[in-house]
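Here the complex is missing a single protein chain, while all its other protein chains stay put.
Moving on, here comes subunit A:
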Amino acid sequence: MGISFENLEELIELINHVHGFDLRGYTRASLKRRVAHIMELYRLDFNNLKDNLVNTSGFFNRFLTEVTVNVTELFRDPAFYAALREEVFPYLATFPHIKLWSAGCSSGEEAYSLAILLKKQGLYERSFIYGTDINSKVLERAKQGIIDLRKMKEYSDNYLQTESGESLSEYYTVRYDAAIMHHELRKNILFSIHNLVSDGVFNEFQLITCRNVLIYFDLTLQQRVLKLLYESLAMFGFLCLGTKESLRSEQLKHKFRLINKKQNIYQKIA
């Protein structure tokens, strides 16, 4: 089962109209794959899909969970976290309170990674991390702080590359086939719904990570979201993008200092 680009446009309009959810700025190739996947998963043709989106209560939420990419890891890209620790945290340490925002946090692994890194550097007690996503289902998982035990091996390897000789195991408890992040680690994290496309500034942050989110947006939407992120940063705060993403406009580039080119870390200077 597949869907044509024409049908995809029809679906985007329908979702905007019925659910007030704006997918118009999303890249089409990726969205088309996700929608085709949903149609296969629920064994729906295009007309049934539309029917369900309009008439079946709760279906849109399930659709939303599947349509966005929720692939994440603890300490994904160890080199990124090492760069944060070496090049960013010394600055953060000079702020009395450190507010961090994991934008597009999915099931929360990035927020927990930040929490562990802060704790290790003795900064956690004066930090507060906001994890936001458009998707209430993945946020529920994030709040519970439960991670599939089978994935922990890989995450431990990631962590070993970030903090050599250190073990992740001191931060979670094993129960059956799940790793549960310690309450101690969760107390300064708040997970909440926020849509980068339609919601505005909600706080002022010393550090924002928005990694591998912009790649799903077209250029116009990327500019808009980057502006939102810029406005959400405190002066001398840091912005972390995915390694294949960029600030795009010259105008915005002038307002940031490049901290780490390879890891795409910037500091707001104007």
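What we mean here is this: a contact is a pair of C-beta atoms (placed from the backbone, for glycine too) under 8 Å apart; a residue touches a chain by one contact, two chains touch by 3 or more; residues count from 1.
Please note the rule applied: contacts and distances are computed from a predicted model.
Taking the options "Peptide/nickel transport system substrate-binding protein", "protein-glutamate methylesterase", "Aspartyl/glutamyl-tRNA(Asn/Gln) amidotransferase subunit B" or "Sugar ABC transporter permease" in turn, only "protein-glutamate methylesterase" matches the UniProt protein name of the chain that is not displayed.
Interface note: of A:33, A:120 or A:141, the residue touching the hidden chain in the full complex is A:33. Listed by residue number, the positions of subunit A touching the unshown chain are 5, 27-30, 32-34, 69, 71, 77, 212, 215-216, 218-219, 222, 242, 244-245.
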